[in-house]
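One chain of protein is taken out of this complex; the other chains stay put.
Chain lettering (A, B, C, D, E, F, G, H, I, J and K) follows the sequence in which the chains are written, and residue indices restart at 1 in each chain.
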């Protein structure tokens, strides 16, 4: 499973496009999936794209990414961002670079959304670009890994 | 599924009646279920009554309530009340009124039980009436929705 | 004075209906009075209904309720909710059950409105149902006292 | 009662001139009354000037000002500045502009005097000019209301 | 009015003897009154003994004590101890020594009862001796004033 | 199921031995399982040994231990230690003694790892002995239960 | 340079009139300059009116005011209000009275705008009157200095 | 050793009379000793009077008082008041009533002097009466113990 | 000046490449300049690239960008990130989208680097990608503006 | 002095068995001494067992243990746990492993007992097993040192 | 530029001697300059002595010192001590030892003057010796660098 990037999405991200669209936009999670694959393809990466409302399920997938030797991990921890030390611990056990993405700029929102545990294990953070943040995250990850756009 | 109210119960609520009965009382969750159905019936509502120890499962059900067009949602978030931003986010994505219920008066208990994230998305809060709080919540919800007792 | 419930209202509640109606609604305190009497009557209770802007007056009335052997006390402490230890002390000296009511959901408002001293002496709390909260409070109180609706 | 400004003074302001004169100055509350009337007169306003040590009495007067359609309200909340949410609520229910005045510069004093609840409802704040602050407050209020000095 | 001591009691002190007697004891406020007069008499002082649930009334009486040239002031601010800057300000305007008394040891109780504003203006504080604290306060005040027991 | 001890392990404990071995050591969870069984056997106890990344699953197992009448419960809550009130509530509903174990000395680590909710329901806590902490926990539990090593 | 008042304006005040006009109003800094001169003239004062985005430049000017023996100093520290101890220190070194002005009522805005270091050195503070606050500040300053309006 | 009261003095109390006399007065510790003996004698008590700069020595003496069956204990913990949990623990192990005395009113001093650990084990607290506080403490202790002045 | 992006760099960014290279990398600010121009060119934008150690200079340039109608603004506020309300105010006065960039992941560094005032005015934030963060910022900005890569 | 373990006990531990026995149990410090020697003997260690109420004495003994080349150090810092940086510093100067023991589970007690300075220098912590905690500490220490039970 | 020491002075230090002389003394910055040169000469160092009110200017000079290979840097950051992360960052980029000097003992002043960012990059700190602190700083620096007094 060389050359695979995991893109993991936390709770309520399956509602993207219908959930408070004036805040999160109208693109759906399927759109994010497609955007991630297209971007990753340009750098020769495959994408494993998943979403769960379960904290433990996300931890399982992070462990899976590590065990399968994934090249990188992009995570939007959503509602677990500032509350989950368990996800932080799973990420700390990873050897590949981790990129944290948020659709909105969490640093301009309520204070309880601003202190991310996940950031402590992340190589980099992107917030506020809407779903384009995922494309930037994969591009940035590719550069970190020394990949160059193909074709 | 018009005219349906979801009543969701958080972790350890399945122990109601046996768990610290001097604090939570001796009525069981089955009693709560029955009380909710009886009360809802008076206003012409059906009840979907569920309990889970899983944060993610509760989120799934909140999303289900929204997707099925439930008329109202009553939630006793129990141990997730003050720790779950993920449940808050799920509730913020709902368009029906949300009522938060607690069997005990959490505002007279330990300080770590007092700042509810769920309250930020709730229309109203009831705490301290024992299981009668559920009946009051449904009655209050019915009034909010303009329903009047039947028969 | 057996079978009497005191319903006490704190500062500015006399403005109900005209004060920030988009927040507090358009029903007046007279409406609340009527609603309380109707609800109490169903359970065979009389109501003493009062409002004052004076912290000390409210304390006098709480003491009066206790001295006259009132069956229950419903209080909307309004602006004194989070600042009055003196009202808390008066309530702690009462032997009848105390129910705290708020027209709005104070837990979703400014942080300085959220830590109620009154809650420490209250059996139960209801917030956010508008003036219907008073009816629910009296109904809940009646159930606590073992009363059943009559007629 | 068009064209009337209420000037309300909180607890211990009746001691002005004798109370810690090195801090509050030697002018008396009667001097303030006279200064307010003279200043208001210049802009064609009448003044209702009052003082009370009672929080509830001040709330009554704020409500009275609103009910009588006062043009503006100047308040020196004194000892209730940082403790009274009840006064804040009364002011939030007002439609005329509110000006907060302090004889001393509270922002250079003990920290417990610095976070004014009243400021949340005030259009403007003046502190530290001694009793001249009242004259400035009325002048500023007049400008806000578009009045110009007469004669 | 030379040689007079004011003894002022705050909210709910009129309930002494019946209010939570396991905490506050079974002596009544009338007992306190008698004890104060007896103790004061020994040093040749008269006592003005008062109780009110009104913050503003207490302020009026503090001002009265100052205006009548009272020799000393003993105050049990009760529920206003930690919330009333207005009472603090009234005391700061006094020139006679102020003694703060509490029936219980407030420093061993809930944290919200521990930071007394009144203490900032008090010469001395006595807490935890039950009603004997009043006798000790007057004795201590007498010593401060250089009085010696008579007869 | 008399004489059974539950040993429950929280999120990421399945990675033991590979996850940050310089911090958590090189022994695996299978080693812990074996060590627990060997130690328990010496005192005549059987062991139910489980691990999950799911908060809710851990709660289910705690409830199962209680319902089956387990003699004791050893828990390493890992990443849920300082964030899970739901696990705390499940433990508070247990009647057998609870021992909290941590492989590392959490009290010498980041501050966010130091305030354990689980400790509020635990009889005792052991931290920093690596996997030997489990053996010590079972030994200590046996002594609490009055068991003596056999054979 | 007897009889001169310095009026200093901090960062972004040069944008007045175009910057968030719904908050700061539509008058420009040139309007403020004119208003200050007109007001000062009435009391026989000249005005030195300056604006800078540089913290150090503002300090230079404060020192200049002191060295030239200015009669008074009016300062709107804008964005440096709550962050600049260096400006506070410069003001503490001044012997003329300092008046702090804010166009908006900073006490009703975000909490990070509310604790002014500058206030610790200011004789008085005016906030919320829009640009009229400058006129009031100069008027108040004149009264402090014993000047009376001329002509 | 029936009928003995221990009076213990903490660090620097041996300097009484010379140490910051404008704050602590000019009476010496020998004066305090004499005052204590005279007061105790009136109620038929003997006094063990000691002072140490050593926290551990004070603990030894508290333990000695308990082991010898002292009737009461008066302690001025001085500099150890707010820092010594070890002294608190020693006092918690005592069965006789403990009275805490301070020469100055610590509640009107620096904030770091205000949260007394000792108060958590004290029956009563006296602060601010100078050395007369010791006499009041012994008098109050005698009343608590039911002793009446003799002769 | 249509189609121009301002890229502003705060204090010490001129040291990039030599300053703590293990933390900030070995690329220089000239490299960043080149990277920005190359990336911007792809979307048809010109770049104004500047660096200053002066807070006030950065404010001047932000104002300049607004006045010249820049299409977007990328800012690495460096040491002023968490201390400059003045820069925040300048950005709040801008109408073009603002992107905040940090070379390192500030959210995984010292706590005093984590609460960015600039974020309150930023549309999006990128941190931790080294100098590639600038390229991602410009790409993201281009997408926000609807620009597509050319040629 | 190879093969020696120091077991040090802090203030009031000499009262064990008589001090609040419902909290600390009825075993005495002599029992602890015996238990420690028996346990240590099994692993071939000698024990130096000491108790002091003096912070400085404990520091002296910690230094002695280090200078004599003790194999391990077990410490119950009791009342100095959360207040003594001096003991922490002494332990930081030690090269042998340090085990912290508490008779009660301090993490379930008052908050001021929960942040141990000693833990920062401890290899491991045991709390809540009563005096058995000492035996577990020595056993755990032996395992850390690679010792195996003998005979 | 081998053998050169930079001595940098922050805002308002140019006022030394005239600014609050009872606090800062009557020596001027020219006196400090002379004292520094005399002291440095004794160890064979030259001195670059500068003062600015501009934060950015100070950063420029720190960078200059580093680029010119200065042997040491003495800085009195004055009003920027506790507010400037930008100066901290500039100092962190330096390879020569940095000594922080304050004329007054900032640790005995207002709390907002006590947490120095500069200290995080300083080798040593001297505060409270008046201008002699500069001489001590240079002497100390010389010793750190192994220089010995000459002649």
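The rule is simple: contacts are C-beta pairs under 8 Å (C-beta built on N, C-alpha and C of every residue); 3 or more make two chains touch, one makes a residue touch a chain.
None of the values given here were measured: they were computed from a predicted structure.
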Omitted chain's touching partners, listed by label: H, J, K
Residue of J:59, J:125 or J:141 touching the missing chain in the full complex: J:59
Touch criterion as defined above, residue of K:20, K:33, K:46 or K:132 at the omitted chain: K:132
Residue numbers in subunit K that touch the chain omitted from display: 105, 107-108, 114-116, 119-129, 132-133, 135-136, 139-140, 143-144
Residues of subunit J in contact with the chain not shown: 54-57, 59-60, 63, 83-90, 92-93, 117
Residues of subunit H (touch criterion as defined above) contacting the omitted chain: 10-12, 14-15, 18-20, 52-57, 78-83, 112-113
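Here is the rule we use: only the chains that are shown with their structure count from here on.
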Partner chains that subunit B and subunit G have in common: none
Minimal step count in the chain contact network, subunit E to subunit J: 2
Rounded Å distance between subunit G and subunit J, as computed from the means of their C-alpha atoms: 63
Chain centre separation in whole Å, for subunit D relative to subunit B (CA means): 47
Multi-chain contact sites of subunit G, meaning residues that touch two or more partners: 54-57, 83
Complete list of chain pairs which touch one another: A-B, A-F, A-I, B-C, B-F, C-D, C-E, D-E, D-G, E-H, F-J, G-I, G-K, H-J, I-K
